[in-house]
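Every protein chain of the complex appears in place save one, which is left out.
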Amino acid sequence: MSYEIGSLSLDHPVLNGSGTFDAIAARRAFGDALLEDFPFSAFVSKTITPEPRAGNPPPRLYETPSGMINSIGLPNKGLDGFLSNDLPQLAELPVPLIVSVMATDRAGFERLVDGVGGRDEVAALELNVSCPNVKSGLIVGEQPSETHALVTALRERTEKPLIVKLTPNTADPAAVAVAAEEAGADGVSLINTLRATGLAPGSAEPWLGAGSGGLSGPAVRAIALEQVRRVAAAVSIAVIGMGGIETAADAAEFMASGAGLVAVGTANFRDPGAGIRVRNGLKNLLDDTSTLHLNLRSN
Amino acid sequence: MSYEIGSLSLDHPVLNGSGTFDAIAARRAFGDALLEDFPFSAFVSKTITPEPRAGNPPPRLYETPSGMINSIGLPNKGLDGFLSNDLPQLAELPVPLIVSVMATDRAGFERLVDGVGGRDEVAALELNVSCPNVKSGLIVGEQPSETHALVTALRERTEKPLIVKLTPNTADPAAVAVAAEEAGADGVSLINTLRATGLAPGSAEPWLGAGSGGLSGPAVRAIALEQVRRVAAAVSIAVIGMGGIETAADAAEFMASGAGLVAVGTANFRDPGAGIRVRNGLKNLLDDTSTLHLNLRSN
Amino acid sequence: MTSRVLAPFGARTANVVARRETGGYVVFTALDADGPDPAPGQFYMLRSDGWGSHGGRPFLPRAFSVAAAERTADGVRLEFLVEAVGPGTSLLASLEARAELTITGPLGRPFSEPSEVNPAAPGAIMVGGGIGVAPIAILRRHLTEQGIPGRTLLGFRDEAHSGGLELFGACQEVGLAFEDGHRGHQGYVTDLLQVALKGDDAASAAVYACGPPAMLEAVRAICAERGAQAELAMEAPMACGYGACFGCAVPLADGGYMRLCVDGPVVRADEIETALVAGSGHR
Partner (left out) sequence: MTSRVLAPFGARTANVVARRETGGYVVFTALDADGPDPAPGQFYMLRSDGWGSHGGRPFLPRAFSVAAAERTADGVRLEFLVEAVGPGTSLLASLEARAELTITGPLGRPFSEPSEVNPAAPGAIMVGGGIGVAPIAILRRHLTEQGIPGRTLLGFRDEAHSGGLELFGACQEVGLAFEDGHRGHQGYVTDLLQVALKGDDAASAAVYACGPPAMLEAVRAICAERGAQAELAMEAPMACGYGACFGCAVPLADGGYMRLCVDGPVVRADEIETALVAGSGHR
């Protein structure tokens, strides 16, 4: 069984969701034990933007039944800060690095792809398209046409595998996935978070500093599974499935539904070793074809 | 405080979600006790279609973390069966009747609106637009333009209040709500269920007979609240908020977010008296303005 | 019976007052202070504290046939036989005395009197399998109290799955079948039914059955073939138990589906197309 995203070949099918594991911070907390048994077959960075961002005002977290809303607001050091501060540290990880990038215009995306794509330490790029295009006012990832145009433009600028991170906040994610594939993407990852909000207890005001945010965790798993199933049926590039995966059995459901790879997101918060549990459990399930008759699809 | 949907004025803000309470069956189970303290200020029927439907093959239910998926498939007796069998029984309820209707083409919707709208027992109609238009192949409620065209055509055929039941499976529900308002709808209700699936345990096959279905319950509450907030900010017609409401506090959050009315859906399954609990609890909260500083909006 | 006993409207609380283990199963008793006496074949929707604690499941209440009901000064004592097969049944099976339940019921259509099933019936032939013996136990007691003759045939896979036998107490007039043959007839309980119907005039039989889908389907087929009248107590996944969700679909013989929670769980064998409904019943 092989796990591939375009030309990038991985050792096992479990990645992290962008923004749900910070390998640099985790190393501060857990030391080099982290590197000795690194959970993921590739590390996906938190999304970076061309310029530095402080992120949203607190509170940034809201807990929901079997899930959580985050409105973090993409705090990051910007492209230059990332390249000078973070990249050398991420290069020490024992696995390939996938850098997630986002901008609000074409030029910004181009700068990111040029800057990140030119570095040997980087194995692949993930395009976070859950962002407005300031020109059209549309969220790129909600529109097949916008996605197609963006990926086409970026495809020319790098040979590295390009993954498009799909948004679930749209009527037909499969149409966006097909647009990404046609424009030359090597993979799609889904789902990102679902727009959501919650009020401060006993108040009429939203709890989150930014008013609303994105829902993740087990609450969204059934939605994610359906979107993965539809997307995987529509494209033949790599599909990285995520959304509420907590156990190897959950991950196996995504793989049985057509995802060649999976990512662990919110589950990392409840257990920093969630990725190890999922990876090892999945290995047992995949080895023991008698227990689980999964019609696994490899890319 | 008044609770209005167009010309229909209700005693309190709590309705049932279509398809989540069958007053006729409940009377078989609970007897006339049901009528003595009927939970809802209006009764919303399960969606009916022009012709009878048997519904989807079982299994039709899948349980998820803090929620459930249903793929019931709109079993119903069809317009004629509804008018002759169900309507007389529903007319015995102590509250106004709102009939939910759906068809896959304009002519079908027209037949339903003519047939149901012409009956005195019926106080209002709810248009379930989570259905494909067989001509365009598009899901009506996912497209502002389709919704506008449908509501415009139906608006001419009845003086009764028209409610459009919005689907959450779209990038911008507020745009669809605005289209409904512009075409003459008296209210919008949201959210309907989110497309979702789950696999049979230890298998690679979807559990549900129909392959996939719709997610409801507390798991979707935060998504519903965000959509209600956005829709209520965009329209000035009645907004009926629902999605995972289990308690009066949940309902109050929807009202604080701009819903003038709320509906109890999946919570009815866990407790047939959920509507009574929500209604009574909400009355206490609304009376006691000191405990909850809700910026309630009445229509 | 056996008209449907109505349930109080809304979920109410009831406390577990006793619990015992029998074979691999648990029998617990709940004291229902506010409810009526159920009719044999009816069920309750149950949930308890801890609902939601296994990764957000169980979320919905779970359906259980009442296995015995005894009126006391404090209310009705309801007995349930539980096999732990998933998160909901595991939680319920682990409840100790004093635990609080949230219950709705009695619900559904009960068994009919033998004379209603078949006016020619001198009595009843009751067939129970596995965990499905619960409603047979309360039916049997009901008939005995009324002085209506009945024969009871029970089948189990093996010792480990025969906990339900305990519900039939000391009474020895029960025909037994064990698939592993360690006791009674070696084979299926439906073998015993075949024999019973052969002896009798099948056309004057009133058969009652509850058990796994495969057993019920065999009962249905045997009775259809022999022209015997039968009522089957079935299972289907249920969200609500009172007709609200349309989830508990069972295919009808003449097309379409019934809602098992309001049109069953006891159905006439000739009403349904098959007792093998996808997603339904114990193995």
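Letters A, B and C mark the chains as written, and numbering starts fresh at 1 in each.
In this section, a residue touches a chain if its C-beta (ideal position, glycine included) is under 8 Å from a C-beta of that chain, and two chains touch if they have at least 3 such contacts.
Keep in mind that this is a model prediction, so the values were computed, not measured.
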Omitted chain's touching partners, listed by label: A, B, C
Contact residue for the chain not shown (choose from A:V14, A:A42, A:M68 or A:L112): A:M68
Selected residue (touches chain absent from view) among A:T49, A:T147, A:S189 or A:N268: A:N268
Absent chain, residues of chain B that touch it: 65-66, 218-219, 246-247
Missing-chain contacts mapped onto chain A: 19-22, 24-26, 28-31, 33-34, 37, 46, 54-61, 63-68, 70, 72, 75, 207, 209, 217, 219, 266, 268-273, 276-277
Hidden partner chain, residues of chain C it touches: 49-56
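Please note the rule applied: only the chains that are shown with their structure count from here on.
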Central chain of the complex, centres being mean CA coordinates: B
Whole-Å separation of chain centres (CA-atom averages), chain B against chain C: 35
Geometric centre distance via CA averages, chain C-chain A, whole Å: 48
Between chain A and chain B, centroid-to-centroid distance (C-alpha), Å: 34
Sequence positions of chain C contacting 2 or more other chains: 52, 55-56
Per-residue overlap in chain B, given as positions that touch at least 2 other chains: 64-67, 219
